[in-house]
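Missing here: one protein chain of the complex. Every other protein chain is in place.
Moving on to chain A:
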Amino acid sequence: MAENFHIKKYCHIKNQTISVNGRILFEDGHQDFSVFIKNAYKFLKTTYPKFFKMDNLSKLAFLAADVLLKNENLNEEENNIALIFSNRASSLDTDRKHQAAIENSDEYFPSPAVFVYTLPNICLGEISIKHRLYSENSFFIFDRFNAEHLQLYANSLLRSGKAEKVLCGWVDLDENSYDAFLYLVEKDGEIEHKTEEITRLYNIL
């Protein structure tokens, strides 16, 4: 019989609010994403100066992942937690900034620090560096949240022993519109890891 897995905890970042397992952890009235996420970073006492060099999509993904992983007693050397993320807007927010820097041939000064974020999966690298994850990671672009795909992929990694845990979810951002929902899947937990539950949790806020 196939082994069953569970959702240990989950995090939402949307509407100027960060919540964990449905409970509000941080709230801020700022509509501007850059101000909101900076305030959240300070509130959460996340000491990681490289955070401020990230693009906004990476900041969103990084903070949501950090909220879930920082109390997991992770190994300082290496951790086998796979990452399966997805979104709709890809890295469009940063792509636009890069486009603006190269569209005028007389003022052609593309920023290397912006260019390196013109792929959505860069945020997975930022999370992997911080938490020492040397494990599988994938970033998918979907029209909308696809719980079935995430569930099948996570189960496959866990059943094949390629990962001990999987951090999955959705991190979508375009200018000041953002929506992050990440959840940690492993053996233990109270919520069954099935498509219906994933969809229910995604829509809980």
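To be clear about the criterion, a residue touches a chain if its C-beta (ideal position, glycine included) is under 8 Å from a C-beta of that chain, and two chains touch if they have at least 3 such contacts; residues count from 1.
Criterion: contacts and distances are computed from a predicted model.
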### Task
Would you kindly match the missing chain to its UniProt protein name, picking from "Roadblock/LC7 domain-containing protein", "Acyl carrier protein", "ABC transporter permease" or "Cytochrome c oxidase subunit 2"?
"Acyl carrier protein"
#### Entry: Absent-chain contact - pick from A:24, A:100 or A:113
A:113
### Query
If you put the missing chain back, which residues of chain A would it touch?
49, 51-53, 109-113, 116
